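Could you have a look at this structure, given as structure tokens, before my questions?
What you see is the complex with one protein chain gone and the rest in place.
By letter and in written order, the chains are A, B and C; residue numbering begins at 1 in each of them.
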């Protein structure tokens, strides 16, 4: 088990009474054990954790009066990475996919897989199905795209990115998800923290369903998969915004961190990105 | 309780070994009691009902060898419509929406609500929140669009339809869903049978979340809400295709029916479309 | 005749040898007589006016070495506005449009009139054809859209703007052009200076072909039509960028001015926007 410290500090100027939905708390599951956790709101304000969503997303609700607002979340998490021989990980036959997995084959707001059937078959249809094919999709995505902050916005989709050949982490994930779905591989979006990400920020990556389980992939190569800490899970980035705000609010500052408590741990080295890591 | 007979017959010419996922079985819930049901496949083939999805969609899986294939589904359903005073049905405050409902505020493949915030506020922001506002959205959708078979295809979205001002039932639903979400009203897509629909076909409609429950609406005015029989529920039409096929298959014929066993029942008259009907 | 002073100053930091195509010189035609004009480049650099385009656009070419670059254009222009009774201005029958006007019925990059036939007919098909119908289109555009700097970018089209209900001057023009073309009224884009525009900037507006001539319209209502000074004419904004640059260049400052030499001239008052003004 590998222990990491993650967290964020968000500063706002609230101009009218506003409602915040925050989705920056680490998800609780057998792969990531939250050993300590705090959420501070200044000025003090009662916060309420909504019912955890069926996917395990922990959404916190907050009513904020006008004025300055500071939200600070911190957690210590034990990451349980399991060694798996990725060569053994096959795509699940279409007729054997469980009913609750099928929806991850469907196109979504930012992942128009329905437009990309021929594209995906042309580029990846000839490859051996399985973990290595998803890896090939991520490699291709990495090679095709330029990582350019500011090149996309909140309405940019995978198809937009395939044409403009530039994007940020969420766009890389959307492209890889779309291509997987077009090939019949269930895939979904994961928001999270990423140990040693430079520059520090929230991160977005994806997971694919192989051999009855979900496996994480990060097409950006910005962080080792073993250092990814899940916050939220959804069809695409539309489902896991770290903050959704109703009201008149300016963001005045934001800091995110994710550091390894055992920095020499080899599993976190970038050379290990392609190791099979079971995620849920 | 109102009893209806629904069903469909689907004929295919299967050219290569193929997998069918069928989602044409009536959903089972307290509002629609399936009293008898049959699914016949000719030539005989074992069919398997997948795990029912979290939303209650009953997907049936079928491996079909090359040759002719006929699928025939029939059900008798008791529809339990509950009388509700729609004037009392309020929109749920954003801060009180349950965690598992929040995702129905998010944009989806065919419902780009994120592009329509200003549009929705301009057109409907001044109206009293509640059932009547969703009704106003459906009325507006009906008035803006022309119902033109063939005017849209499987990649057409709500935004496309708002521009071209024409569509079919799924497009009407997508537009109404998108506008609801843009206003902060959770909304989702429902596929189903519709009693006395002319011409007979599968139908698509929507439901909005009001006062802690889901209520059905049909912006097409093609069928009374009291005669809608749910098959599947999802974010939009991407989630509830009545048949998903992997393989080389031609559709050679299709028939759908939905008739009232008590045709004099007043609740099914088109004049009653706007009655509040709790749906789940 | 009304005399106006217009001009601009553009400052750049050129990082690699670059080519500039500038289209900020006032077009020369019987409606706007350029009485004096200067173009200064610092450091001194030879500039070359390309062949004037068939539409009268005066493009200036400039090779710039690395370093600071300042371009300053100034002109004094006599605007010849002709009084026309707009009630007499009819749309030209389709079968009588000259061959060189037909292309202004075609959709273009930012004006997808081919997607808006039903939209345009629904909203404006019942109105009396002629100048007043184009005015109605401009009024509708003004009322539907919010003028929000930064709400659009260089890839935003008329359809995008109709959905998001916000834009800037070029977007207003694109919407009005698209709706005109969809109704069979030739329409095109004009870039220019606008007397007393607040804040001062380059401006974009449109013109429609009525009764054998082009007439200017400005759906933004930001400036009186009588004070519009044409720079370039094209199908849409794609044709008349004020500066097209090949090379690595940062814009470090920009100023634009357009002032009336006879500020009491009544024709320039905003109350007169809808007067019929023949433009070419």
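Basically, contacts are C-beta pairs under 8 Å (C-beta built on N, C-alpha and C of every residue); 3 or more make two chains touch, one makes a residue touch a chain.
Fair warning: this is a prediction, and the values are worked out from it, not measured in the lab.
Across the entire complex, contacts from the unshown chain go to A, C.
In the complete assembly, the contact with the undisplayed chain comes from A:166, out of A:166, A:194, A:219 or A:243.
For the chain left out of this panel, the touching residue among C:63, C:83 or C:262 is C:63. Not every partner is drawn; the one left out touches chain C at residues 19, 21, 50-54, 57, 59, 61, 63, 94-95, 97-100, 102-103, 106-109, 111-112, 114-115, 154-155, 184, 234-235, 238-239, 246. One chain of the complex is left out; on chain A, the residues touching it are 115-116, 118-119, 122, 144, 146, 159, 162-166.
By definition in this document, only the chains that are shown with their structure count from here on.
For the pair chain B and chain C, the distance between C-alpha centroids works out to 47 Å.
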